[in-house]
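First the structure, which I've put down as structure tokens, then a few questions once you've had a look.
One protein chain omitted, others in place.
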Amino acid sequence: MLAETLILLLVVLPFLGAIAATTMPVSARNGEVVLGGGVMLAGLVALAALFDQVSDGRVVSRTIEWVPSIGLDLTLRVDGFAWLMLLLVFGIGFLVVIYARYYLSPADPVPRFYGFLLAFAGAMVAMLISGNILVMVVFWELTSVFSFLLIGYWHQSAGARDGARTALIVTGTGGMALLAAMILLGQVVGSYRLDDVLAAGDIVRAHEWYPWILGLFLLGAFTKSAQVPFHFWLPNAMAAPTPVSAYLHSATMVKAGVYLLVRFSPVLGGTPAWFWIVAGTGMATLILGALIALYRNDLKGLLAYSTISHLGLITALAGIGSGGAIVAAIFHILNHAVFKASLFMAAGIIDHETGTRDMRRLSGLRHSMPRTSALAIVAAAAMGGVPLLNGFLSKEMFFAEAADWHNGTWLDTALPYLATLASIFSIAYSLRFIVQVFFGPPATDLPKEPHEPAAWMRRPVELLVLLVLLVGFWPAAMIGAVLQSGVLAVLGVDAPYYSLALWHGFNTPLKMSLTALALGTVLYLIAAPRLQRANEAPAFLERLSAQALFDRLMLLLTRKWSLRLYRRFGTRHLQVQMRLVVLLVAAGAAATLIDATRMWPRGLFQNFDITFALMWLAGCGCAIGAAVQAKYHRFAALALLGGAGLVTAATFAWFSAPDLAVTQLMVEVVTTVLLLLGLRWLPKRSQEIAGDRSYQARARRAQDLVIASVCGVGVASLAFAVMTVAPGLTIGDWFRRNAYAEGGGTNAVNVILVDFRAFDTLGEITVLGIVALTCYALLRRFRPAPESVALPSQQTFVELPPLSAAEAECEAEAKASKEPTRHDVMMAIPSVIMQWMFPVAIAMSAYLFLRGHDLPGGGFAAGVAFAIALLLQYLATNVRWIESRITILPVRWIGAGLLFAVGTGAGSLLFGYPFLTAHAQYVTIPLIGQVPAATALLFDLGVFAVVVGATVLIQIAIAHQSLRSARLRARDEAEALSQEER
Amino acid sequence: MTPALILAWVLLLSQVCLVSALVLASMRAIRGPRAQDRVTGLDTMYVCAMLLMVVTGMRQGTHFLFEAALVIGTLGFVATTAMAKFLLRGEVIE
Amino acid sequence: MELVLSVSIGVLVASGVWLTLRPRTFQVIIGLCLLSYGVNLFIFAMGRLVEGAAPIMPKGGFVDPDVYADPVPQALVLTAIVISFATTALFLVVIMASRGLTGTDHVDGSERNP
Amino acid sequence: MTHLEQLPPSVALIIAAFVALGSILTLIGALGLIRLGNFYDRLHAPTLATSWGAGGILLGSVMMFSTLGSRLVVPELFLGLMMLVTTPVTLMVLGRAALHRDRAEGRAPYDTLPLSKK
Amino acid sequence: MSMIPHPVVSILVTILWMVLTGFSTGQLVLGVLVGLIAGVGYGRLATDRVRLRRPGMMLRLAGRVALDIIQSNYNVAALILHDRRRHRRKSGFVRIPLDLTNRNALATLAIIVTSTPGTAWIDLDPDDNHLLLHVFDLKDEDDWAHTIKTRYEPLLMEIFR
Partner (left out) sequence: MISPVHMIVAPILIPLVSGAIMLLYDERRRRLKQGIGLASCGLQLVVAIALILRAKDSGDAVSLYLLGDWASPYGIVLVLDRLSAVMLLLGSLLALPSLLYAGARWHRNGQHFGPLFQFLLMGVNGAFLTGDLFNLFVFFEVMLAASYGLLLHGTGRARVGAGLHYIAINLLAAMLFLLGVALIYGVTGTLNMADLATRVANLSAADRPLIHAAAVLLSGAFLIKAAMWPLCFWLPNAYSAAAPPVAAVFSIMTKVGVYTVIRLGMLLFGPAAGASSGFGAEVLVVGGLATIVFGMVGVLASQDLSRMTGNLVLVSSGTLLSVVGLALEYQSAPMLSGGLYYMFASTLAIAALFLLAEPIGRKEGGIAGLLAVTAEAYGLDPEDEVATGDVGPVIPGATTLLGIAFLTCVMVVAGLPPFAGFVGKLAMLAPAVDVAATLPFVWGHWLFVALLILSGLATMIAMVRWGIQSLWANADEPPLPMVEIASVMALVGTLVLLTFAAEPAMRYLDRTAEALTQNSVYIGKVMTTAPTGTGTE
């Protein structure tokens, strides 16, 4: 019970700490240390309390439900191996927290730093102890994210930004691969529980998906632990503050990858593929990392490549996969963390105190910083694998495995030599580090005067170096139990016997070590002078740089390829898009209809009526004429469109749809006026469009003609196919039977509109209102094209003689009084008749409205009629004249109409009936007789109001543009005049 | 031949006449040559269509088409007048 | 009748589609209008063609649905007419605005590069 | 029995006459629209349809529906009046516009020149 | 503003309503209502009162116009049908000085002239009140001036006084 609480605490504490840390004030450096250190210490204490329960291969676990329905549950599971890793996270975390207090400058925002650091620790802990492989991926990705944030801590620097981005992209990609691997693994095993997966190695390895799982899994592991060729993010990540490098990029996060390799080696390992890929990659990384490290002039760069190299070593061990190799791997994870963290911290101290990390500038620091120098030299020696230090021990184990373990491949045979070669390089770079930084004459041109750092900045290093020594001398006593429990956790009953003794005799590994030591020293002595001047990598690697490849790939991916693909498979041209829509739909419909028997033509000339055919001869002529003229003769096209619309309306009338005919005709009128209003702002096309007769243009037109004809034929044959077969049972029958009985009106169409399907009508008038508002809003800021601002040519041509002065005065007066001006005289007599039509049209509107429920007509038709009546008055005179006489607030009409319609519909709610339940009754009024009094009529009144408001608003909004542009002209003229005066 | 039959034939012929008139008017609308010709053509089309509706109603024995005719007769001229005004003034509403 | 109406619908749709595929805004708007005529007639045709049988019912008594035209497609067409009128108006205003802002009546706001 | 057969024979014949007259006049008007040589002449053609063309047909309609419904059905008169009143509006504006356009293009019919008083 | 700004308009609209909807008490009530509304609507636009006098003269005018229209229908129809002998027909513009100034009267004249096949009202010169008429079959300009001035103008001046 206690243990279960403790493991929960392990995860929760860092996250809580992170939240607390970010809320602290910017300057609370000490507070942050207390908080962070406290969290880490608490973690260590909890670990200590847990050790007994995980030591002999036992497991403590606890499950918290998250999304069990997709197999996501937060199973927390601590075993010896996880415990060992947690020790690193909390232990080194504790030291880093203290170290960072002195490392960061007062200008750095510490809450963000400690917040991210603790959150990272939390993610790392959760990853390590998650007993669900999916949740493991969750936190795996979170470590990438927090690592990203920490690398980008100093985001003012371009290097930090690049480093952070590269790290996130590479490790994030790996994480996605890992996710895929885990999903596949879970599928194969039938469970996402780590315990189940670990127990199902045989099933997994035998499954046909094994290669995929392995590949994706390794992609995840390799990217995280910076294996070649994914190693390049790690050196770039050195732009992070050094405590971050010490913590994440040597001790914890990069170890997640090798942790995973070791952890899953019982499941996925033991196959030739595993050996070749893992051991091969590991060895390549080991050697290349060491080689490049030798070339780096930057202290942290050297340490980064050294880290890569050591991670390669651990990977190689995991690849070998024998019991001994696993022991060595686990042991080296620990050892490397200890000496590398101390080295990073030392490098940070050097950087902090001298102002540079460039080894070519540094020299003789042992004089000014003797204690730090001593510490760093010991740690570096451990890095090189010098005997009596911790690094030596695990390296010897590796050598032993390389030499003693065999599987008969050439790689196996080459292993001892390759291992020795890598060791030679690592001795050389360690020497370079020691000699060039601490020995030689004191440097003279350093940015800062070097001296020992604050004591507490050095304490963490001291502690770590002490561990290096203690483990080096008394390995069994220091670390034996921990290591043993880790090994047991991974290998279980297969755990081998091993000895942690210092002296195993003068055996092959020792010989290899000594050879490496000697040859490494020689290599350093030969190479040292050249390295001072050389580039930061061997020439062949420079050309084959993974970083360059990555950068190029990113550039191609995010600029060239993507842009090219996007343009190739996308378009910004409307025509292409419209064509695609039409083509796709036509092709799809054709595909479904290809074997439709109903589409076969039959009875073509049944009911043929010559008059109807003649009428449509005119209609089709108009339609085609409009299509032909629309480009150069817009007005003609408009007139012809009217003709086609008229024939359409006549067709409605012909086939028993008087309501449709009425509506279509009136809408036709309004549309025509609208389009005419718009034509004012689309100047007459006097010139031919460039390239209009070119071959391409003609080809496009012809191609579209084919497409259009196909569509026409398709729709026509569909229409014919349906029309020539009698309908089955339709809902229309019910409407016809019940229009009067239930709906209380004889005009079934109108009853449908205002009662049976009034909801449609409500939506429809809303559309009308919306569109009107939009037109109005858009036109409020309408800016005409320059050539449209001018007065239309019809008005600039004056057929009347120029005005005399007196006449001009009268004209001005007339304008001021909003009387018709002299130009309006052209319309004088017609406009009288148009005014006569106003009362008539009002009567028409009332007529259409009142008849609606029983006969053709209705609220919509009445509304449009009323709007046309108003429109006619605008036509007859001009905007100012009308608006000084009639005040219309169309927006309010729309709003009120909608509310009225809704209100009518909602009335039924009060009586417990659903929305829009109508109540119809014929009321007998004295003198008048029976009058239909349906609530539907009230609803229709709302429709009427909206239609009037919307139609008028649209028309007026466009019409007002003439007024505005007149104002604009006046302003321009005034400006021109005032400029002339000047 | 009964008067009813005669009337039936006359109505049919009348439809043919009116539709022919419609076609002729549409030819004027299509051919132009000038914009005012097209508008005249369209205006005539309106009249023909209206009369066609009346005659069709007579043939079908229904008075329900009358509203459509009424709308053309009362409000149809607004469209053509607007077009004419456009030709006259270059804008419909000043 | 059916044949003539079908062919007419086809012609309207074809002219409409051809115009909507054209590069000038006014062509597109005319095309959409023609297309909507075609579509409205198509909807209407789905109720089959009946002459002299407007769906205006007698007041009471038995109603034989087959004697009257189907009112449903008519109601649908009415809604469709209104909506296409509204959207045509809007499209018109947008092409006006586009013409004003871009100085061209090409649908892409700029002339096609040859 | 069709609705036409319900009409008294004499009425039917009168209706037939009116309708025939109306539609023939309308057709002639439309014919004029095609045959006449210039716009101003063509301007006169539609009035054949809107005056007695429409008049004949509408009177026929009045007679038919009044007889069938055995009560006076006269909305056609309203329609006829409207035709009479509204058609001139279009034609007047159209004629004026044509003249204006012709003048603007310098091809005004010579006999209208007095208007410009030059 | 008075409730009935234009009684003439309201009455005419009421009559039209009755013509349109049928003659019944109910429709009369509705028609009066509509007529009043329509009158108010017209009142917002037109400031001058519409006056109609002398119903007898109105009837005479109507009869005259009906006859003239019948006659010109025949004439124009014939001319269209025999237009091959086009040279015999000469169309053209005629300027006719008018004494009418009432705009309603002028509008009525415009309707009469234009509705009559063969004549088309083109323009009224605002400066000297000359009517520009297009005549389909122009044999004698003065003949047309005479027709207008004697057949229609006096009656209209009486009616719209």
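Chains: A, B, C, D and E, in written order; residue numbering restarts at 1 for each.
The rule is simple: contacts are C-beta pairs under 8 Å (C-beta built on N, C-alpha and C of every residue); 3 or more make two chains touch, one makes a residue touch a chain.
Note that the structure is a prediction, hence the values are computed from the model and not measured.
Within the full complex, the chain left out of the display contacts the shown chains A, C.
Checked against the full complex, the one of A:L13, A:V33, A:M85 or A:L179 touching the unshown chain is A:L179.
Considering the whole complex, the residue from A:A548, A:L580, A:I610 or A:A690 that touches the absent chain is A:L580. Residue in contact with the omitted chain (choice from A:L463, A:M478 or A:L968): A:L968. For chain C, the residues in touch with the chain missing from this view are 20, 25, 28, 32, 35-36, 39-40, 42-43, 45-47, 72-73, 76, 79-80, 83-84, 86-87, 90-91, 94-95, 97-98, 101-102, 107-109.
Basically, only the chains that are shown with their structure count from here on.
The fewest steps needed to get from chain A to chain C, moving only between touching chains, is 1. Counting C-beta pairs in contact, the chain pair with the largest number is A-C.
For chain D, the chain with the farthest CA centroid is A. Separating the centre of chain B from that of chain E, both taken as means of CA atoms, is a distance of 22 Å.
One inter-chain figure worth recording: chain A and chain B are separated by 59 Å, centre to centre, where each centre is the mean of the chain's CA atoms. Shared contact sites, meaning residues of chain C that touch two or more other chains, fall at 51-52, 54, 56. Each of residues 29, 31, 43, 45, 50, 73, 75, 78, 82, 85-89, 91-93, 96, 100-101, 115 in chain D touches at least two other chains.
Chain pairs that touch one another: A-B, A-C, A-D, A-E, B-C, B-D, D-E. Contact residues on chain E toward chain D in their complex (touch as defined above): 16, 19-23, 69-70, 73, 76-77, 80-81, 83, 86, 91-93, 95, 110-111, 113-123, 125, 130, 132, 134, 136. Residue ranges on chain B touching chain C, taken from their complex, read 59-62, 64-65. Contact residues on chain B toward chain A in their complex (touch as defined above): 12, 15-16, 19-20, 22-23, 25-27, 29-30, 32, 35, 38-39, 41-42, 45-46, 49, 52-53, 56, 64-65, 67-68, 70-72, 74-76, 78-79, 81-83, 85-94.
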